[in-house]
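A short write-up of the structure that comes next.
All protein chains of the complex are present and in place, except for one that has been dropped.
Our next item is chain A:
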Amino acid sequence: MPGPSPLPTPETAPYWEGAAAGELRVQQCTSCTEHYFYPRPFCPRCGSDDVAWKATSGRATLVSYVINHRPLPPSDGPLVIALVQLEEGPRMMSNVVGVEPTPEQLPLGMPLRVIFEERGEYAIPVFTPAEAAR
């Protein structure tokens, strides 16, 4: 499938390895317990380098979004580009899929659940309405 692919670095490889295994991972600081994203080898809150990768629950809520209508490969129709907040706290950009891309179907605050889309050799974490994933 065309479209931009990530190019992992040594510091982000565990995130992409997790995604390939069907797991959305973020880092957690062992000192201050903060979960954080994007990947860094130290805690952005307290500065500790005692940090560990953790699997998240995959549950999130919808914080904001646009419904893109311009050509944007690999998407060939309206694409929901969304800001989501993970149950553990961090926010991330993603897509919302498996739902009609209209404002009526996408109220802010709606519960979401992670699923993974294949793109080339990578699995990309995206989100779908929580009930639809069950």
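Operating definition for what follows: a contact is a pair of C-beta atoms (placed from the backbone, for glycine too) under 8 Å apart; a residue touches a chain by one contact, two chains touch by 3 or more; residues count from 1.
Here, contacts and distances are computed from a predicted model.
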Exercise. Can you pick, from "M56 family metallopeptidase", "Tripartite tricarboxylate transporter TctB family protein", "CysO-cysteine peptidase" or "Thiolase", the UniProt name of the chain not shown?
Worked result: "Thiolase"
Exercise. Of A:L83, A:V99 or A:A130, which sits in contact with the chain we cannot see?
Worked result: A:L83
Seminar exercise, completed: Even though one chain is not shown, chain A touches it at residues 3-9, 12, 37-38, 63-70, 72, 75, 78-79, 81-83, 91-95, 103, 108, 119, 124, 126
